[in-house]
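I'd like to ask you about the structure that follows.
Excluded from the complex is one protein chain; the other protein chains are retained at their positions.
Let's look at subunit A:
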Amino acid sequence: MSQFGELVLLIGDLHIPQRSVDLPDKFKELLVPGKVQHILCTGNVGNREHNDWLKSLAANVHFARGDFDEGISVPEQKLVTIGDWKIGLIHGHQVIPWGDKEALSNIQRMMDCDLLVSGHTHNSSVESYDGKHFVNPGSATGAYSPLTSDVKPSFFIVALQGRDATTFLYELVDGNVSVVKGTLSKSS
């Protein structure tokens, strides 16, 4: 009940070096160590170097296993509790149909979380369904995806305070960073 806020970075699907060379420069400028307390990575980072880079950004880093993550022993799903919020993390390639709200809702109920973070579609979104929330940080590098034609590099920062959460969607549009704010509230 101490009401200190916590910042969480939601990021994933970098696919470096398979589908992208690197993160956009403007994103690299923003993502410096010490700004957030937690990182939830949906997976498919691509190489060890960027795995380590993510681990250097914050004290608590959680990974989920993506379909291109080989040789890395991380779980397929993970439940993280931050303050009053229970957050579920999964890559999303396991959830069929890919990106479907109801299928994700099944996963959310199985994990019993208030907020489910998933990726794979490379399409960033924030949705609420049945009182629970679903966030997809998209692809941080704008990597190619067979599902989406126009992929914009994106990631999320979520500020959790008590039962409220404020989401900031950082997207690279025409070479510039745009930030969109939203609010979520935990239902009991």
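In this section, a residue touches a chain if its C-beta (ideal position, glycine included) is under 8 Å from a C-beta of that chain, and two chains touch if they have at least 3 such contacts; residues count from 1.
Throughout what follows, contacts and distances are computed from a predicted model.
Per its UniProt record, the hidden chain corresponds to "Rab-GAP TBC domain-containing protein" from the list "Rab-GAP TBC domain-containing protein", "EF-hand domain-containing protein", "Spermatogenesis-defective protein 39 homolog" or "Nuclear factor Y".
Of A:Asn47, A:Asn106, A:Ser128 or A:Ser178, it is A:Ser178 that touches the chain left out of the display. Of the listed positions A:Asn60, A:Thr148 or A:Thr166, the one in contact with the omitted chain in the full complex is A:Thr166. Even with one chain removed from view, subunit A keeps its contact list with that chain: residues 2-5, 7, 30-32, 34-37, 157, 159, 161, 166, 168, 170, 177-181.
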